[in-house]
Structures are given as C-alpha cells and as structure tokens.
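Here the complex is missing one protein chain, while the rest keep their positions.
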Amino acid sequence: MATVRVQQGAFDIGAEIAALGAGRADIGGIGCFVGTVRDQAHGRAITAMTLEHYPGMTEQAMARIAAAAEARWALLGCTLLHRVGELRPGEGIVLVLAAAAHRQAALDATGFLIDWLKTRAPFWKKERFADGQEGWVDAREADDTAAARWGALG
Amino acid sequence: MATVRVQQGAFDIGAEIAALGAGRADIGGIGCFVGTVRDQAHGRAITAMTLEHYPGMTEQAMARIAAAAEARWALLGCTLLHRVGELRPGEGIVLVLAAAAHRQAALDATGFLIDWLKTRAPFWKKERFADGQEGWVDAREADDTAAARWGALG
Amino acid sequence: MTAAPRPLRVLYFAWMRERVGTGEEAVQPPAEVDTVAALVAWLRTRSPRHEAAFAMAASVRCAVNQDFADPDTTVAPGDEVAFFPPVTGG
Partner (left out) sequence: MTAAPRPLRVLYFAWMRERVGTGEEAVQPPAEVDTVAALVAWLRTRSPRHEAAFAMAASVRCAVNQDFADPDTTVAPGDEVAFFPPVTGG
C-alpha cells in the first residue's frame, strides 16, 4: 500500500497527495512533511547539497519503515520519496505523506516516518560551501533522540 | 507573514507549498495537514458536507491562531486555508502549512494549528446522509482535549 | 423614568439559526440588559422559537464583536452579538 521511491528529479507534492487519495473517500486527514535544502549550516553559506545512498538497501529500508508505520497506526496509505544527487538550496529533499481516517494518526505517523527515515535509511549528505569547500554532514544526536521516542531501534 | 484564507473553491496544495517557500532558502522543513471529507460518519454513508462560518470573525480567529503559532515556534511562514460551502466526500476541507528551519518546530506547529482551528474558529459542519437526512456535526470532546494539550484556552 | 433601549445586532449560526428561524435580527433590549446572560434571558422571551433555541443554553456559544464571550461579558449599544453551537470546523 505504501509508495516508496528514490529519485533524482523534483517531486510534485500536489500530485503525490492526489495519488494517495485517488478514488477513495475514507481518508479524514493527510499529514505531510517536506524537508528542504537550507542555504546555510552552522553559519556557513551552502551552495549545493549532494545526496548519496546505498541502492538496493535504501528501497528495502524505506519499505520497512513504511511497514512499521502501517503496523503502528491504522494508515490508509503512506508515501516516502527521497531524492538523491545534487540539490540546490530551497529544493525538496524528502517527502513523507501519511493518510488516516483521523488526524492524530496521520500526524503522528508523519513524525514517525521522518524520524525513522533520518536514522534508519542509508542516505548521506555532503554540503558544498560558498568558499568551494565540501564536507559530509555529521549525524545529529538529536535525530537519534527523536527516533528513539518511537521505541527501541529493534 | 501568515496566509489565512476562507474560500469556496478547492485549494492547490502544491501551489500553496510553493508560495510559502518562494524566494527563500532558510526553510528546512514544511509540515502540512489536509483534512478531507469522509464518506461516512458513525457508520452512515455521507453524500455531502456543508461548511458554514461567521464571516469577519472567521478571518480574525484564523489570524489569531496563526499568530499564536508564530509566537510559540520560530516559524518562517504558515498558511491556513479553510473551505466553506458544499463539499463532496474526498474533497479537501482545510489545509494547514507550517515552515521552519527545523522539522520538529514545523511538525509541532502543524499539529497545533489544526487542533486550534478545530476548536477556536467559527465553522460548522452539516452532513447530508445517503437517505436524504441532514444533521449538524456535534463538537467532539476529543478535539477539546487535543486543543487543551497546547495550554489553557486563554 | 424608563431606561433607553439598546440597539444590538444579533446573529445566529448553524442550528441556532435554524431554530430561531433567522440568521440576523436587530433588537432593542432595555438598558438593564448589559451582559450576555441578561441578553439571553431577554431574547428567550421574544418568541417560542427563541425560547426553544436557547433552551439548550449549555450547548450555545457566544461571541461579542467577533470575540468569544461568556455569560458575564458585557454588552453595549451597537454591539454585534452572535450565538452558535460549539464549532466543528477543520
């Protein structure tokens, strides 16, 4: 039921939401999160962000994350899209959608999906700074803490 | 900074998200909630939903709700759209967007905005059932409980 | 000496509108009617429909000049006072 996709191109959020709800009227609410490339990090200007991933494992990990959300909430559908390659500030990196009969399930599942996607799917970000230097983004402890809210990383 | 609108026609979610992020690259995440008309309530089939509101007060109440979210989180923008008139199952009723540098603020503000919109803005729903009967939707105690999470209804 | 009447604009929404039979009326209660509670008591005497509409007073909400109000909120000449069920938008 979940839609999981790794792609180079931009995503069309309206089309993804429409696809999730197409032909059904049992959905009461859709939660959504879009992560976008910021133009700075730690006070340094960023000109580009490159996303690398582990083809094969990525899709499996995303499908598992979606399945975990579906096991936890009565979802009527969910969508996980993640871009790879070189992105510019302002562009979308990741899109998460969760549809349910009631809003709290949709919103909670949305938070869960993005927390787990950040900590359990094999993507890595490299930033290019305005001065030409590049650097891999460090994993944030705050992301692990956020993901751990949902229970053990089993 | 907030966009607040009451409208009869459908909203274009992709366009609203694009408008929120237009010309800026300091946004790290956008939280979103779309409420849609379900095709049944309490086991009865619904053929239409009519939304009535209190023109004038509605816009003020929505602006206040947006201001409360902006006072509570470091938002880089938020959008509240609510439709009125007759809607069909599957159609969007309400759209909430909240943009922030970090995802938790965006997601928390999204939850807050929809909780308060449901309890503090003067809209009323009337359902038309498949058998032709009509009935005003009762306020849900669960909505008051959800709204109260964010503090006193001051 | 009789107190001067107080012109008020009263609005009704949702099932309050249907029960009262109108969405809006201009009323002139006596000057003693200076709170929401007093206005409700006075409006109930206007017709059997008003009486029936306000009978479930615990379920009726009020706004004065487009701000949520409670029974103690004061009502002054020229005010816009609205009565409606608990809101159900979103």
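The letters A, B and C name the chains in turn, as written, and every chain counts its residues from 1.
The definition used in the following text is that a residue touches a chain if its C-beta (ideal position, glycine included) is under 8 Å from a C-beta of that chain, and two chains touch if they have at least 3 such contacts.
Keep in mind that what you see is a predicted model, and the values were worked out from it rather than measured.
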In the full complex, displayed partners of the excluded chain: A
If you put the missing chain back, which residues of subunit A would it touch? 35, 51-54, 56-57, 60-61, 82, 93-94, 114, 117-126, 136-140, 143
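Everything below uses one rule, namely that only the chains that are shown with their structure count from here on.
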Quick one: subunit A and subunit C, Cα centre-to-centre, how many Å? 50
Subunit A and subunit B have mean C-alpha positions lying a whole-number Å distance apart equal to 23
I'd like to verify one number: the distance from the centre of subunit B to the centre of subunit C, where each centre is the average of its C-alpha atoms, in whole angstrom. 27
Which residues of subunit A are in contact with two or more other chains? none
If I count partner chains per residue in subunit C, which residues reach a count of at least 2? none
